[in-house]
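With one protein chain held back, the other chains of the complex are shown just where they sit.
The block that comes next holds chain A.
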Amino acid sequence: MATRHDTTASPVKGGAAPGRPPEDAAAEKERRRREGLSRRWQRDIRWSPYAFVSPFFLLFVAFGLFPLIYTGWASLHQVELTAPTDMNWVGLRNYTRIFDDEFFWNAAKNTLTIGIISTVPQLLMAMGIAHILNYKLRASTFFRVAMLAPYATSIAAASLVFVLLFGRDYGMINWGLDAVGINPVDWQNDKWPSQFAVSTIIIWRWTGYNALIYLAAMQAIPQDLYESAALDGANRWQQFIHVTLPALRPTILFTVVVSTIGASQVFGEPLLFDANKGTSGGAEHQFQTLGLYLYEQGWVAQHLGRASAIAWTMFLILIVIGIVNYVISRRLRASS
């Protein structure tokens, strides 16, 4: 951003040159008119930036900040879904209630494991695909668009398809496993297979999108860096490690943060993947995420206060993850 200039240095003053006496009434009138214009001009320069940004901030206060604070307030009350305006102060009881609930810890663990097995392979594959797409290729636009097609698919549609593909008795994936001599897997009822299946939906939808983001960043890396690395005798793999990866670090951090936030909120996939059409994430809560647990507490058990406490706990966890991310990236920067 070194080459940026700000344009609103000083407004052009409308001919109100000081020190020259008015020659007659008409000129005096003209001078006043111009001064008026100039004042309006300055007001415009001064206040229009705020006019331009204020709609966003007004909407944000109404639909972002206010709910954030109100959720925190509601988490300290007993609130029922049937009468959301009746709030009884209970202090931190909602928090102690959910922390005592084994299903909260179960959901937290599931969110973490589903988050890891969906985010890590997704970003690694995206990196590899981006690297390949960065070659000179025929039909590269076709490949890019085709890989983005899952992004255009909704969670609802994708989850329903994957439920069929992962079916225990007649699903295509078990059929394929059977064909190579592997016993069928109960993808919906066993803990790890069901979490793997839910993660597959997420990986399928987001890998291509992340690959494009990495590709964009790769294309902005100056060629000279590769040339001088090659002159120093670096092979292609070393170039990738020592040139591409460092240059991509901010982008990688960005995708990690965005994916972490996304993973902490997984909701639609486990909801629709449940064979019993329930909200508990499988008969034994084997793939219930925090998002689903929040929904179950708030909208099925009708305890909005408790659901608010879950939401705020999730928020606090994200803040901690954000700080850890920040510290790690500082360390990385300092060490290089």
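Rule of thumb we're sticking to: a contact is a pair of C-beta atoms (placed from the backbone, for glycine too) under 8 Å apart; a residue touches a chain by one contact, two chains touch by 3 or more; residues count from 1.
The working rule: contacts and distances are computed from a predicted model.
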Original post:
Between "Sugar ABC transporter permease", "Molybdopterin oxidoreductase family protein", "Activator of (R)-2-hydroxyglutaryl-coa dehydratase domain protein" or "Ferredoxin-like protein", which matches the UniProt record of the unshown chain?
Top reply: "Sugar ABC transporter permease"
**OP:** Out of A:Ala157, A:Leu245 or A:Ile328, point to the residue that touches the absent chain in the complete complex.
**Re:** A:Ala157
Subject >> Identified contact with the non-displayed chain, of A:Glu28, A:Asp44 or A:Glu284 >> reply: A:Asp44
Original post:
Which residue numbers on chain A touch the omitted chain?
Top reply: 1, 4-8, 11-12, 41, 44-46, 48-53, 55-57, 59-60, 63-64, 66-68, 70-71, 74, 84-85, 125, 128-129, 132-137, 141, 143-158, 160-165, 169-172, 175, 178, 204, 207-209, 212-213, 215-224, 226-227, 230-231, 234-236, 239, 243-244, 247, 249-251, 254, 257, 261, 264-265, 267-268, 272, 277, 291, 294, 298-299, 304, 307-308, 311-312, 314-315, 318, 322
